[in-house]
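Complex shown without one protein chain; remaining protein chains in place.
Chains: A and B, in written order; residue numbering restarts at 1 for each.
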Amino acid sequence: QELDSTLTNPEKKETFLNHTSKGFILASEDGKYEMQIAARLQLRFAVPDDQDPITFSDFANQDQRIFKINRARLKVGGHAYQPWLKYYFEYELSRSLLLDYRVMIEKWPWLNFKAGQWKVEFTRERFISSGEQQMVDRSLLNRKFTVDRQQGVEVYGNLDGGGIANFNYWAAALTGMGRGATQNDDSKMMYFGRFQWNFLGREVPFSGGDLTISQKPAAIIAIAAISNTSPYTRFSTSGGGNLSGFEGTNDSQYTVNQYQLETAFIYKGFSWASEFHRKNILDNFDEEETLLGGFYITAGYLAHQTLNFWPEPLEIAVRYAEVRPDLSISNNIQRETAIAFNWFFADHKNKLTTELTRFKFQDQELAQDDEIRFRLQLDISF
Amino acid sequence: QELDSTLTNPEKKETFLNHTSKGFILASEDGKYEMQIAARLQLRFAVPDDQDPITFSDFANQDQRIFKINRARLKVGGHAYQPWLKYYFEYELSRSLLLDYRVMIEKWPWLNFKAGQWKVEFTRERFISSGEQQMVDRSLLNRKFTVDRQQGVEVYGNLDGGGIANFNYWAAALTGMGRGATQNDDSKMMYFGRFQWNFLGREVPFSGGDLTISQKPAAIIAIAAISNTSPYTRFSTSGGGNLSGFEGTNDSQYTVNQYQLETAFIYKGFSWASEFHRKNILDNFDEEETLLGGFYITAGYLAHQTLNFWPEPLEIAVRYAEVRPDLSISNNIQRETAIAFNWFFADHKNKLTTELTRFKFQDQELAQDDEIRFRLQLDISF
Partner (left out) sequence: QELDSTLTNPEKKETFLNHTSKGFILASEDGKYEMQIAARLQLRFAVPDDQDPITFSDFANQDQRIFKINRARLKVGGHAYQPWLKYYFEYELSRSLLLDYRVMIEKWPWLNFKAGQWKVEFTRERFISSGEQQMVDRSLLNRKFTVDRQQGVEVYGNLDGGGIANFNYWAAALTGMGRGATQNDDSKMMYFGRFQWNFLGREVPFSGGDLTISQKPAAIIAIAAISNTSPYTRFSTSGGGNLSGFEGTNDSQYTVNQYQLETAFIYKGFSWASEFHRKNILDNFDEEETLLGGFYITAGYLAHQTLNFWPEPLEIAVRYAEVRPDLSISNNIQRETAIAFNWFFADHKNKLTTELTRFKFQDQELAQDDEIRFRLQLDISF
């Protein structure tokens, strides 16, 4: 009850008010308390459809023209009691979903702790904020391989031995039921680990492109793995769900083991990233096993670094992704090829993206099908 | 991810904190960034029912006494990057709905741009905020004729040629699926236009009453039109829906064309407004056509302007509305007659409204029926 809360801490602290790229910042003079408030809006136009095709029937949908608020975020973060006791929450206003809410103890670079709900650091593509992407949205891989947001506890840090001896690690125990879950189906948790080698001596930030025009190259190689037993075979912002072909909803029905190999590189306005995935789904009830595979490669360039006529705020980016929904059937392949142009009015905080994508699905029993999609997107932070 | 966002814009800006009728205002010293935070609460008591009757069966409902939080709004607006790059969002806390989220480029008075989701400026009654009305809520017309909030893009402005040559215009392309839609049913958009002549040289603000006691009269005549093809025949805060008598839910089922003629006038505490509506619904599946009509007139007066004994914060307001749900059946008429008193503690920001309404419905096949409703409402902004 708020009425009595002043009893325990009646002292008032002098404070400051600032504005940075994190939004407006309220801070107490002693540095112990800070709160950042920011909002982000993503407006999207898509034709003939916004969503990536999932099955062949999605190619036969009638044409649509969609204009929508795709994301409307309220972001509040900061620290309290101590500069190293941090918090962050993010709320999706358009769907009324609590996305992130986490507490972090970040006292030493090499040993940090996190608890709450957040996007697991499994893949670079998913972990990069939707507001800091180079394309309009994530690739065809994301639906099948992301573990999205989970609730749990984590230990992580950066181990810097100087020079090439620079590593990041993450290890987490999570409920494994997805965003917004209030129960676990069984006593089995989700376990996650990621190990990253920053072999040029520093990290590649979790942000699309190389907007700071790095004068020194940065590169990483990472391997990450997840193990989970739950009723789910995929995760999204909506929580746990099933991939097409998996209909079960029983507690403990699916044991999913997956790993991915990741690279990323930035230098003088050029950026590169790739992921290579394997995911094994074991249906504990029907005793069937399915192995999925896929990869993407993506690159971007702020071409005014070499071409004089090229406008400074303009980036060109390309992506190729391939998903095999069942590696035992070699003819089943789903492909995405995309090109995008970004105009950065104020870096990732205010940008316009235009994107053209070609999807091509092939199946051993169906004729090959394809689709061209056009999207235009404004992403702006306040 | 918030962790990396400071990389791109590390500079901090000195800021100011103020309080105005828009709530608390955070602003950077250079004038480029501003954020207003305000909340609004509307508490309502109603007997025997709060909602306007829709069909004859609503007159037979048992008596209720309702006390409720009718609206609980969180409003955040401001500008970013430039003083003319504005944003605004409004969230309904009691129903967890994102109402408005829009970005506006308002650099020149005669040419402005808007994108996002907002209340289409089709009718004065709907566009005026629920917190700036003179009656407890909108008239019987609103359910049948409003197009409510939509997602899309708009161009608008004020053309001032001096004297009576003062005009406002709005033109928008919208998805036409209502608030919160994430898809379009077909490739057809909603188109909206409004043209307004401010023939006394200035606009009548979109706000109920004449609380500023205008010493010069202001008046407008406006005509507005909408065309849309969608599964819906009406729109509300809940999104798209159907009027009673329209049961279809197929994509592209209804083509709706509607227009309205509007007047408004304010002078020395007196206010007047009216709307005259026609709405044509074509069922593309059953090939049936229905024409609806209706109008309202409303007036208010801060009577202390002429009567010495009348308290200064007290306004009296009246309204008469008539709806014909099917113009081909001349006996089907729905009528509303209402009187209200407003006590303005702090203009529209803190006011108490009491209202008495008589509804009278007649139908060629049913006996005429009527109902008296009493409502009391506190509307307060923080």
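We take it that a residue touches a chain if its C-beta (ideal position, glycine included) is under 8 Å from a C-beta of that chain, and two chains touch if they have at least 3 such contacts.
None of these values were measured; they are calculated from a predicted model.
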| item | value |
| --- | --- |
| Sole residue of A:Leu174, A:Leu200 or A:Val256 that reaches the chain not shown, by the stated touch rule | A:Leu174 |
| Which residue of A:Asn184, A:Thr255, A:Asn280 or A:Gln362 touches the chain not shown here | A:Asn184 |
| Interface with the undisplayed chain - residues on subunit B | 17-25, 36-37, 39, 41, 43, 47-48, 50, 62-70, 72, 75, 77, 88, 93-94, 96, 119, 127-129, 132, 205-207, 211-212, 345-350, 378, 380-382 |
| Residues in subunit A touching the chain absent from view | 1-17, 26, 28, 33, 35, 76, 78, 80-81, 87, 89, 91, 96-98, 101, 103, 115-117, 151-153, 173-175, 180-187, 189, 251 |
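Convention: only the chains that are shown with their structure count from here on.
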| item | value |
| --- | --- |
| Cα-centroid distance, subunit A relative to subunit B, in whole angstrom | 38 |
